[in-house]
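A single protein chain has been removed from this complex, and every other one stays in its place.
Here is subunit A:
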């Protein structure tokens, strides 16, 4: 039986340490290269976090590839368990948002395709068709409205604070009324 390479990811990381003198000071520099053995991709790095990011991305691709033929439930369960995948989502997420702002129609269509892959039930819950027709102007209007809303909320907060202050002051300045009851 042949070995199933689909579930294995090997990475070769080369570190090249360089010592040098600069302005009379001894310095050290690390240059590296990380390569994904089974995929053949590689990347240079001078900051190790770039190598980690590269590895995470390759692992995320591996999970996606390995689960593409699974049922919806199985895939969702595996996705949840795949920490590396979600780490990538957290890094890629902001990029998707930026792309959506740049080209909303294209991204909405893309999102719709992705959601439809998970089944019709989910598609019903997400009214993406309503979003599809949103234009850039609409996005601008929404953005402006949110900005206006924020200003109004700010003003409202100031007013509420002022009212609170007044109430507190009036409460504290209220003369103490004492009722003296004569003991009989």
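Some points to look at:
Here is the rule we use: a contact is a pair of C-beta atoms (placed from the backbone, for glycine too) under 8 Å apart; a residue touches a chain by one contact, two chains touch by 3 or more; residues count from 1.
Methods note: contacts and distances are computed from a predicted model.
Candidate names were "Transcriptional regulator", "Xanthine dehydrogenase YagS FAD-binding subunit", "Polar amino acid transport system permease protein" or "Multicomponent Na+:H+ antiporter subunit C", and the UniProt protein name of the unshown chain is "Transcriptional regulator".
For the chain left out of this panel, the touching residue among A:14, A:70, A:143 or A:165 is A:14.
Counting the whole complex, the residues of subunit A in touch with the unshown chain are 1-5, 8, 10, 12, 14, 18, 20-22, 29, 31, 33, 37-40, 44-46.
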